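Note that one protein chain is taken out, while the other chains of the complex remain in position.
The first chain written gets the first letter, and so on, giving A, B and C; residue counts start at 1 in each chain.
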Amino acid sequence: QDEALIFELGGWDKTGVDLEPAELDASDLAGLTRTAPIGLPGLSEPETVRHYVRLSQKNHAIDLALYPLGSCTMKHNPRLNEKAARLPGFADLHPLAPVSTTQGALELMDSLAHWLKTLTAMPAVALSPKAGAHGELCGLLTIKAAHEAKGQGHRRTVLVPTSAHGTNPATAAFVGYDVTEIAQTPDGRVDLTDLAAKLSPDVAAIMVTNPNTCGLFERDIIEIAKLTHAAGAYFYCDGANFNAIVGRVRPGDLGVDAMHINLHKTFSTPHGGGGPGAGPVVLSEALAPFAPAPWVVSGHEGFKLVEDCVDEAAQGFGRMVAFQGQMGMFVRAYAYMLSHGSDGLRQVAEDAVLNANYIKARLSGAMSPAFPDGPCMHEALFDDAWLEGTGVTTLDFAKAMIDEGFHPMTMYFPLVVHGAMLIEPTETESKQELDRFCDALLALAEAAKAGDGDRFKGAPYLAPMRRLDETLAARKPKLTWRPEPTTVAPAPLAAE
Amino acid sequence: QDEALIFELGGWDKTGVDLEPAELDASDLAGLTRTAPIGLPGLSEPETVRHYVRLSQKNHAIDLALYPLGSCTMKHNPRLNEKAARLPGFADLHPLAPVSTTQGALELMDSLAHWLKTLTAMPAVALSPKAGAHGELCGLLTIKAAHEAKGQGHRRTVLVPTSAHGTNPATAAFVGYDVTEIAQTPDGRVDLTDLAAKLSPDVAAIMVTNPNTCGLFERDIIEIAKLTHAAGAYFYCDGANFNAIVGRVRPGDLGVDAMHINLHKTFSTPHGGGGPGAGPVVLSEALAPFAPAPWVVSGHEGFKLVEDCVDEAAQGFGRMVAFQGQMGMFVRAYAYMLSHGSDGLRQVAEDAVLNANYIKARLSGAMSPAFPDGPCMHEALFDDAWLEGTGVTTLDFAKAMIDEGFHPMTMYFPLVVHGAMLIEPTETESKQELDRFCDALLALAEAAKAGDGDRFKGAPYLAPMRRLDETLAARKPKLTWRPEPTTVAPAPLAAE
Amino acid sequence: MRYLPLTQADRAQMLGVIGVSSVDDLFADVPAAARKAELFDLPRHAGEMEVERHLNSLAAKNRPAGAGPFFCGAGAYKHHIPSTVDHIIQRSEFLTSYTPYQPEIAQGTLQVLFEFQTQVAALTGLEVANASMYDGSTACAEAVLMAKRVTRKNRAVVSGGLHPHYAAVTQTIAHAEGMDIARLDVAIDAEAAVVDAITPDTACVVVQTPNVFGVVTDVTKIAEAAHAAGALLIVVTTEAVSYGLLKSPGEMGADIAVAEGQSIGVPLGFGGPYVGLFACREKFVRQMPGRLCGETVDAEGRRGFVLTLSTREQHIRREKATSNICTNSGLCALAFSIHMTLLGERGLRDLAAVNHAKARQLRDALAAVPGVEVLSPRFFNEFAIRVPGGAASCVEALLADGIVAGVPFSRLDPKAGLDDVLLVAATETTTAEDIAAFAKALQGRTL
Partner (left out) sequence: MRYLPLTQADRAQMLGVIGVSSVDDLFADVPAAARKAELFDLPRHAGEMEVERHLNSLAAKNRPAGAGPFFCGAGAYKHHIPSTVDHIIQRSEFLTSYTPYQPEIAQGTLQVLFEFQTQVAALTGLEVANASMYDGSTACAEAVLMAKRVTRKNRAVVSGGLHPHYAAVTQTIAHAEGMDIARLDVAIDAEAAVVDAITPDTACVVVQTPNVFGVVTDVTKIAEAAHAAGALLIVVTTEAVSYGLLKSPGEMGADIAVAEGQSIGVPLGFGGPYVGLFACREKFVRQMPGRLCGETVDAEGRRGFVLTLSTREQHIRREKATSNICTNSGLCALAFSIHMTLLGERGLRDLAAVNHAKARQLRDALAAVPGVEVLSPRFFNEFAIRVPGGAASCVEALLADGIVAGVPFSRLDPKAGLDDVLLVAATETTTAEDIAAFAKALQGRTL
């Protein structure tokens, strides 16, 4: 059933709030008052609720079924964490309220930092970045500042493997670096020879994801770090996949200098249709002095918030955001950490890896794993070799999964694998659900090989919409609703 | 997609809570400890969430579309009220906590009572009944006690119109009364002549719904009350439809002696899949002394809860429930009253009646209104005369409405109309939604008359399930899940 | 007004379609004398912020159970509720749906009820359960009336250990139906006296375990005596968590088990809404009150669920119905069922064990206070103590120390002459610090 847009429901003069309109004395506004209508519709509360509840039912969600988006880590979001984040002491706290009235919040940030540092064996953490890519930005800005402080500001290059998330090269470019790609070995890891060759004195940093986007642990990670450091560069680790090793392996033990942690992946803060996230960055001793403001310090008189780099940390590179970062996510992530504890977090990594390997094992007969030898970590990567000759593409196969009640896996990423299908189940799936998923995929694979092309080319059939025309959308972008020529334009509001 | 039962998910040894098991010392249990397994499955939290979220999507709800169940009053449930009811000061309050620690709760009950008494022009209210039918029970018990106190305990009969809710005769019988039906006039009201004839000295009370279940106001209501009182009987008014007149007409002005108010109808506490409700009963001066415990009194030292009839109200007939009644519903209803105010509540009644008459007007061309002359109140009643010869029944028509995205109207009730269809839109529907509804019904009516029988006989086609076999369910009732013979019975838990 | 979608323009247009000139015309059937033109003497509408402020201020005048050491029980218990429970019951599709009369678009509610019935049957050790009652007390009264229908006898023997509110409700309602209620003397270990009170004209025997003084009793012998007299045994439980540790009513011979389900998934809420559990032997199913959900198939043969056996109910049978009940406690039953699913057998057993262990710790601590006497010989998570100087004044005094000490028995039954009896309960929410503080304060007050 189609749901009308809010602009089509005729509510140009309606409202869903009861405000006593104040009489307007505009003498303090210097003639800046609006005169023309804004063009915003309003709806009564019942209509509003219905509009959004109806819309919501058109979404897939982790609460409905497996959501195996590789590298996106769609796991269960505990409702305890939602409840905690809504305590007035956190939700109704102003970011600039007097510090003496925010001691609990600062304590929580301090405790969260302690957990992150302990889990990574890194001495410092910058909490403020608002998402993973923002954390990458923070990390590279820290590295840049460190180089500049050492008189190494001339270093212009960042090395990035081809398999990297797009955010890695984009961030490096954003900070003004040139990006050079590092080759990959046939078994899906960084090519050490190529790396060594490219580690010139111009290199500021390498950015390596570990476990990498092929779902594999970089076996030579310690060697990579050594080579990098020997070249005078820093090792930035993309921590998007930290969930695979949390509680079991500490990046600090591997020689990492900076790593962002997606709280919305490893520590299960909800994705909310694409955000908000949170991307704290842990830093090595070498980089710690260059961290951005603000940060929390504890002292005799309780917790303090250092908000300006000027006095207390002259080397800090500046500021990533207004205020302190994603406090709402800090509360959720901290609640998740406390719930799991050191033992539970270790189990998280183990079950995530176990689930991925189970899927890989069950599907490998019918589909072609990109790296069949050895275990994968938290996600299983397949290529489209097994679809050859069927006329079915990775995209078609993915859309057919929708008709089986599942969200498709990540497709065509990483770029190093042809027609990639990256499946990440996470640790919060039961064996029953994994089996239901594998059974569905095996049946689909059989259908594809049996030549049942229609089932794929036309898919999805059972979703709220059939396949959408993305080319049309991009050719002549229609990004906002505008009244049809026949629509009566909203009348200016009568002065009441 | 079918959703497995919790018993089929293999969770005989799983749990979704983390409790440190206490060592059991059974020395205070006198050998009463369980030995055999209970047979309860458990699920982890992610599995639990998914099970219930999936199930929920198989329900229709007022938040999804019009829910025009006549006499059930499915209106918008404000979320403010949900939030208020969850304040720890209300939700985490023990019913027997020291009275000095519950002053706010008692004040709220006292204020709610004040609103109910003012809106009905009645001097007293018993808050504790847990639902409408429970309120009827309370009302009749009060009447019984009053008669007994007057030496009129011999009165054995309660008069009830044929159009009454089933709860009316059921309640009268429950209290030990004999039920006699009152006839109805062709225009859908109580037949005064028949009433007068049946008002013998044996009659304890009449039970009349007003507005009645035909959606009509009892024009002769004042006369009815006079006749009743003249015969020494009491006038119990079924207040299920109070929403049609709230803020505009006061039952006390009509001669009513007792009336229950469904807080979940008039005052919009959510129905929750069938309950909980709340059914406070307003009482006339004659009946007030016989009200059940408990009640709230206010004095110099704050509010007091009178929990026992013994001392302070020797005439009280007893107790309806443990504790004070549906406090959670009181909070919601009170929030609703405060939000609407005296002006808003009046508008509630007016819009509810306007919406019903609008539907009646729009549909009357195609469907046959049971009482075409004059306005209806909050609901529009149709019979099935217009379906004659189409082969389509009221039930078929209702099931076809499901395919249009609407919940069917109340069917085959009231009993006085053949193939009754009772449509109650409530005041929280917009004109757009009413038009969408009327358009859908008019199109269906046309299809029925055009002989498109399959569309009706097989309906619903688009619901989570096709039509269910209710006869089979009743013939050999299967009321609990039991393991199939092949199922492995749950093993006793290992002592850990 | 934010809840009312009609605009003035809508209203005018709709009146035109109806063919009347004003909304007053639609109220023409109301006698002129009763047609009020003026607004009633109540406040006008208020914005959400204003209403919320007012309710916050009322809530702030109460002391929630979680605010400090808290030991009240007596039929309502402070337990931890997983946040998942409240999240799910707030989903629109559960919260804002009606009784599942149209099963094709109510399978969510119906499957939940079927699962709930199965859980309740398992917990009580009986074959069938209904889809919930208003609460434990009304379930108890309905059970007595049901026993009358089954046995066609008129006398009910009610143990002196039954919660006084339950006894009052049962008495009120059963009496109206013309039953003769023999309520035995109130006593700590009251169940011992029940067997002797059973007569051949007894329809049912009502016993509670754990009883209102927390005393647990093996009712097997009472069941035998009742059955020998052609009476049914009704076993009442007000603390559903006890099912995790104690023998079920069914195992001990009960014919009907009723309980207050509040302890599992439902907040204290100052007494309601709660959820009554009602289970019985299968042979009595057609005499049960309340809604029942049953399994069936749809037109395509798929398993589905419907309300069934509704010929027992008022909307079909009217004055011949087994009960006048229409509304149930569906949303609370959902909460109960979710919490029970999270617990599972393992979690429920653990929870019950923790509750019992905490109560034992509490007992040990209070028994050590000079002048205090523990009265309940066997108990689950609640017991009675004798406090010098009266229970009500003890509670009042300890409140000044920040402790809510429990429920004075006299509050439930002022005529029983047990003014010095205090009912105290412990649950998994009780901490060692709570217990120590209670004992210390009590010692300070009794010295």
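FYI, contacts are C-beta pairs under 8 Å (C-beta built on N, C-alpha and C of every residue); 3 or more make two chains touch, one makes a residue touch a chain.
Here the structure is a predicted model, which is why all the values come from computation and not from measurement.
Undergrad: Using the touch definition from the top, which of A:Pro21, A:Gly151 or A:Pro186 touches the missing chain?
TA: Selected residue, touching the omitted chain: A:Pro21.
Undergrad: So which of A:Ala113, A:Leu159 or A:Leu216 would be touching the chain we can't see?
TA: That would be A:Leu216, which touches the missing chain.
Undergrad: Considering the whole complex rather than only what is displayed, give the residues of subunit C touching the chain that is not shown.
TA: Contact residues on subunit C toward the absent chain are 2, 48-49, 52, 80, 82-83, 87, 90-92, 342, 428-429.
Undergrad: What does the interface between subunit B and the hidden chain look like in terms of residue numbers?
TA: So the residues of subunit B touching the missing chain come out as 13-20, 43-47, 49, 53, 78-80, 82-83.
By our rule, only the chains that are shown with their structure count from here on.
Undergrad: Roughly how far is subunit A from subunit B, centre to centre by C-alpha average, rounded to an integer in Å?
TA: Chain centroid spacing, subunit A to subunit B, equals 47 Å.
Undergrad: Averaged over CA atoms, how far is the centre of subunit A from the centre of subunit C? Could you give it in whole Å?
TA: 46
Undergrad: What residues in subunit B touch two or more of the other chains?
TA: Residue numbers touching two or more other chains: 45, 49, 53, 57, 61, 63-64, 76, 78, 339, 428-430, 433.
Undergrad: Multi-chain contacts in subunit C: which residues touch at least two other chains?
TA: Where subunit C meets two or more other chains at a single residue, that happens at 1-5, 45-46, 48, 82, 84, 86-87, 92.
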